[in-house]
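As you look at this complex, bear in mind that one protein chain is not there, while each of the others sits in place.
Each chain gets a letter, A, B and C, in the order it is written, and its residues are counted from 1.
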Amino acid sequence: MSATVQEVVHAFLRTYYERMKTNPSKLSNMYASTAELTHVNYQQLPSDDSALDFFLNDTLPTVKLTGKDNINKFFTRNNKRVNDLKVKLNTVDFQTTGASHKSILLVTTGELFWTDTPVYRFCQTFILVPLLRNNDIYDISNDIIRFIPDYLQEIEI
Amino acid sequence: MSATVQEVVHAFLRTYYERMKTNPSKLSNMYASTAELTHVNYQQLPSDDSALDFFLNDTLPTVKLTGKDNINKFFTRNNKRVNDLKVKLNTVDFQTTGASHKSILLVTTGELFWTDTPVYRFCQTFILVPLLRNNDIYDISNDIIRFIPDYLQEIEI
Amino acid sequence: MKKDFPVFINTDADEFVKARAKRHELRLKMLSSKEKLIV
Partner (left out) sequence: MKKDFPVFINTDADEFVKARAKRHELRLKMLSSKEKLIV
């Protein structure tokens, strides 16, 4: 019996976030060859975590990448940070999508942080596409993270 | 010359949110016949807007619907509320998706409110699929809204 | 659609500020009703 969509979603999320911890260089294997990824722009973060600007702003810049090769280079290059990622998932919503509704759109919300950093609130959207040769295995075709500021950030003097 | 993805995204967002105001009963025409919609569960909101509970919680319940007919009934039934929706869009991210990357995944964040209510912070994800007969026209195949609580909501006594 | 965010739809900055002030008041009210903050 095939897994339900909900079971696929929960298993995917566990695998995705845990692979960051255990083997970030293999994370790109979860992406389709033409996948698009919008993720934390680690290059724009200060190398010194104690930099005040890094903490004061409660959102992080993102960068957009296309293709499994570029995604692999990205996760390998930022291995240290990716490896240290810690996540509290608060919600997940999902729908089926694609021509035959065999793909899955899912949206998570939560907070993430790294050792010694404050939390960052985020919303992350994925599209999972089943492999042609095995409908029980899914590739990530799209992955967009967006950080959500607290409303206090928008208060002006 | 075809519009760029960014032009399609911006034109779509303007049309989508403005149609709520001008003609919510025609909003469902923007959805594909098998579209899935996760939207505000208006039936769970109190009919009396002054109810304190309605305001105190800074998130709203959602409901999931499938198919253009159900979506049409939903918007028609909740016509009064949908018609009064006011939105401040803060961000939009987008990627191409689907087998030939002709579909568009887009994620907005912002705050919405109605006359006499406080604001609600949200994240909304859409997938737009081009019509077979005219690739310049898109249907919504998926639409998920998720409300994001302020961190103060999670503080416990 | 102009590309500079934020974009106001069916509203304007003035009306939005009033709605956000309502949320702010509720947050302050909720904060003051908490005996201890666990964050």
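By our rule, a residue touches a chain if its C-beta (ideal position, glycine included) is under 8 Å from a C-beta of that chain, and two chains touch if they have at least 3 such contacts.
Just so it is clear, the model here is predicted, and its values are computed rather than measured.
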| item | value |
| --- | --- |
| Candidates A:64, A:86 or A:101 - the one touching the absent chain | A:86 |
| Residue among A:10, A:81 or A:101 touching the omitted chain | A:10 |
| Where the missing chain touches chain A, by residue | 6, 10-11, 13-14, 17-18, 20-21, 55-56, 58, 85-92, 110-111, 113, 117-119, 150-153, 155-157 |
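What we mean here is this: only the chains that are shown with their structure count from here on.
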| item | value |
| --- | --- |
| Whole-Å gap separating chain B and chain C, where each centre is the average of the chain's CA atoms | 19 |
| CA centroid of chain A to CA centroid of chain C, Å | 27 |
| Centroid distance [mean C-alpha coordinates] between chain B and chain A, Å | 22 |
| Shared-contact residues (touching 2 or more other chains) in chain A | 151 |
| Contacts with 2+ other chains: residues of chain C | 20, 23 |
